[in-house]
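Excluded from the complex is one protein chain; the other protein chains are retained at their positions.
We call the chains A, B and C, going by the order they appear; numbering starts again at 1 in every chain.
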Amino acid sequence: MFETEVIEVKKVKMKSPILIEGLPGIGLVGKIAADHLIREIKAEKVADLISPHFPHQVIMQKNGVMRMIKNRFYHYNGKKNDLLILVGDVQAVTSEAQYEVTGKMLDYAQKKGVKFIITLGGYGTGRVQPSPRVFGIVTHKPLVERFKKHGIIFGEAKGSIIGAAGLLLGMGKVRGMQGLCLMGETHGGFVDPKSAQAVLETLSKILEIKVDTKKLDERAKESEAFAKKMEKEALAAKGMPIEHTKHDLSYIR
Amino acid sequence: MFETEVIEVKKVKMKSPILIEGLPGIGLVGKIAADHLIREIKAEKVADLISPHFPHQVIMQKNGVMRMIKNRFYHYNGKKNDLLILVGDVQAVTSEAQYEVTGKMLDYAQKKGVKFIITLGGYGTGRVQPSPRVFGIVTHKPLVERFKKHGIIFGEAKGSIIGAAGLLLGMGKVRGMQGLCLMGETHGGFVDPKSAQAVLETLSKILEIKVDTKKLDERAKESEAFAKKMEKEALAAKGMPIEHTKHDLSYIR
Amino acid sequence: MFETEVIEVKKVKMKSPILIEGLPGIGLVGKIAADHLIREIKAEKVADLISPHFPHQVIMQKNGVMRMIKNRFYHYNGKKNDLLILVGDVQAVTSEAQYEVTGKMLDYAQKKGVKFIITLGGYGTGRVQPSPRVFGIVTHKPLVERFKKHGIIFGEAKGSIIGAAGLLLGMGKVRGMQGLCLMGETHGGFVDPKSAQAVLETLSKILEIKVDTKKLDERAKESEAFAKKMEKEALAAKGMPIEHTKHDLSYIR
Partner (left out) sequence: MFETEVIEVKKVKMKSPILIEGLPGIGLVGKIAADHLIREIKAEKVADLISPHFPHQVIMQKNGVMRMIKNRFYHYNGKKNDLLILVGDVQAVTSEAQYEVTGKMLDYAQKKGVKFIITLGGYGTGRVQPSPRVFGIVTHKPLVERFKKHGIIFGEAKGSIIGAAGLLLGMGKVRGMQGLCLMGETHGGFVDPKSAQAVLETLSKILEIKVDTKKLDERAKESEAFAKKMEKEALAAKGMPIEHTKHDLSYIR
């Protein structure tokens, strides 16, 4: 295995599935939202994605068993549309790797019938918001009108979307897919469960499913702890002293 | 998609087309000249080039719609020769990537019948010139005489030509193509519409087409603003603090 | 040769072989243990592994003959199980390269019939232990019980296993193999023959073979000297001044 690989662990026929992506990024907003969604709606794991572009490490679990660093696809049996939810430990680091891994994600999503993608992330403003807004960006102009009604703000977010949240839409569009990126307003310098909650509430309105967000805070803490551990390990792997890490938040990307 | 890809959006039969390249480089001279040329002669977009060697980001546009980072080919219906004009947001960053992307550009150009290439760029001198001269470098010795008559200065520019402006000629020559690089004299430390104008005027003499350069200045400002934004994003993508950028002009390459 | 290559120098039919890995890593624990094992049980070299992901250097030997930087596989004719022991000068440096090289190692191991892997390494604690413990991590839950009886401690080691010791198990598991990583407690800041001895004693209990560890100390010194030389050369190759190396122990990874 020298290329990124999607290993299907359960073959499921999916009904017009929508791909939902929530990988680690700014404020861990997308990750927290997607991880919480999976647990609340009891989505079922259908595939693992492993990649030579992830760190060359395996994780030691408390029970004495190791596991590879990976991304995971979950399936949820929806009313109108099934959901294919993409979560994971990390994103590929280099630019070339992001394109390669995103391509493999889309290959699998297309094979399962995905035609629409919703990516979740944070939009860093450098300020703390008591009630974070949710910004949107779409692949095709007519989608702006369709999603505006859910309170999503269009035309205000500027700059660019880095990583899978952006590339899945960009490369998906090239393949004839449509999509939406939901970005929760966030400071950018720390983990933000409030922003994740705002994104998740908007998403649940779009998908017309109910998601209880009561336990979101405590799960955010688990996510943060794991992200910090990954960051530490990454530094150790590079031979950098772990003591220097302190309150380094560069993992929140 | 893991390789650079040229996506033809309009199939056009071209009449002995000349490839004109103006991607971001020193002083943005080539980019400003080519962008202005496209708009003034109303050239029509025929292909997009996307690449895993470009930044792993998508650009958020004011209308709420995203777009990928890319290079673009435009077509112009000339009298003797059609023009195939190559412009874009960025150049690939690493050396290997430059060779790969340039190869794909030449594949497409050859498919459309290109046998001659003119690349546009700046030649940094560290000095500000009131009326910048235009230096030339060619792929084959006899071309020196042919282009000297247009006031292009040969034999004075030293060193090497970095990026697509040089490699398109070098790799094109290996494929049996001929070409010319036009370099406007420029300081090197800032965006230089005056140098771009000198290059464009020389180019229009060679091509025997008229190009109004009145609006060139204001378009140069757009180019500069966009280049600065790209630079900022690139730093953000690397987790570098944006505050440090200040007046960093390293994007002018 | 642009890919990693395993060059079989002796074709041997192996009896249910177990792969034992001991490449350079934290405190050189795994390397010292495996190098010592090979010499004591008089294992025989069966294959070389060379890779473009190793340093672009050849080593000058005292006899005036050069040799490539490589990893080596040794074979030992065991009672129940044969052993296929993997040792070497270096590990690949980048993450992508580790995945590629590990894949080639597993290809060869599978071809020889390997179904079980034991990797050897150190577990850095930042403290010096008079009698270092041995920690274990397995690929499958039931193996915990099986190996506990040998005094191996499960569930205490945290974080992740970097490099071949981890990836061989992780990628091997994907291919249906099982495995165990033995980690000797070590400070992490220097070469640790005592920890290597603890690991080797545990390993010999598991394999039910006798290994004399008397000469282990002096061999550890050879390993350390070689590792230091490699480090120096690596710095020289990067154009870094060798004087700065001093007591840099970053090679102990």
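Throughout what follows, a residue touches a chain if its C-beta (ideal position, glycine included) is under 8 Å from a C-beta of that chain, and two chains touch if they have at least 3 such contacts.
None of the values given here were measured: they were computed from a predicted structure.
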item	value
Where the missing chain makes contact, among the chains that are shown	B, C
From C:53, C:150 or C:205, residue that would touch the chain that is not displayed	C:53
Residue among B:161, B:177 or B:200 that touches the chain left out of view	B:161
Selected residue (touches chain absent from view) among B:19, B:34, B:138 or B:182	B:138
Subunit B, residues in touch with the chain not shown (by the definition above)	95-96, 98-100, 103, 136-141, 144, 154-155, 157-163, 166-167, 169-171, 173-174, 181, 250, 253
Residues belonging to subunit C that touch the chain removed from view	1-2, 7, 50, 52-60, 62-69, 97, 229, 232-233, 236-237, 239
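Keep in mind that, in the parts below, only the chains that are shown with their structure count from here on.
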item	value
Chain whose averaged C-alpha position falls nearest the assembly-wide average	A
Remotest chain, subunit C as reference, centres from CA atoms	B
Inter-chain centre distance, subunit A versus subunit C - centres from mean C-alpha coordinates, in Å	36
Whole-Å separation of chain centres (CA-atom averages), subunit B against subunit C	51
Contacts with two or more other chains, residues of subunit A listed in rising order	none
